[in-house]
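Read through the structure below, which is laid out as structure tokens, and then see the notes.
All protein chains but one are shown at their positions in the complex.
Moving on to subunit A:
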């Protein structure tokens, strides 16, 4: 494989190369987290199923719809920006960020209910992973909202592609976390 070929293939990626380094790193971390979750689950399938029943699957389902819709808004923002419709693009980014905020609000209600029920990180290995993986994901949603704000402010096409790539990664990770943690029996 010649140097030129590698270079051009990397430069075909939308947005900044460093964002893709970050995305790959994030996927490795969440992938390893999910793999560890599944591995520990095999040692106590019953306990994990019982603990899982304490989760609010409806809230998780709503949040999935919210975040996927938010991803759509982010994708539309890039499409509008490509068509040089900057105001429209910014409005789509705002919508994406608002839905991200809604996601965090639902998540906070869920955490509040768990804590009120006396469930902490040490209650059961299931909840260690639950708090760790969804909490880490929620931190990324919060960071993503800030990034969406930044690219709405400095709205070059390259910035939009870079920032929304991060947002889609956050979206993708949730689509993986939700079935494995909330639904898998």
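To be clear about the criterion, a residue touches a chain if its C-beta (ideal position, glycine included) is under 8 Å from a C-beta of that chain, and two chains touch if they have at least 3 such contacts; residues count from 1.
By our rule, contacts and distances are computed from a predicted model.
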Name of the absent chain as recorded in UniProt (options "Fructose transport system permease protein", "Nitric oxide reductase subunit B", "ABC transporter" or "Na+/H+ antiporter subunit D"): "Nitric oxide reductase subunit B"
Of A:33, A:60 or A:163, the residue in touch with the unshown chain: A:33
Sites on subunit A contacted by the missing partner chain, in the whole complex: 3, 17-18, 21-22, 25, 28-29, 32-33, 36, 121-122, 128-129, 131-132
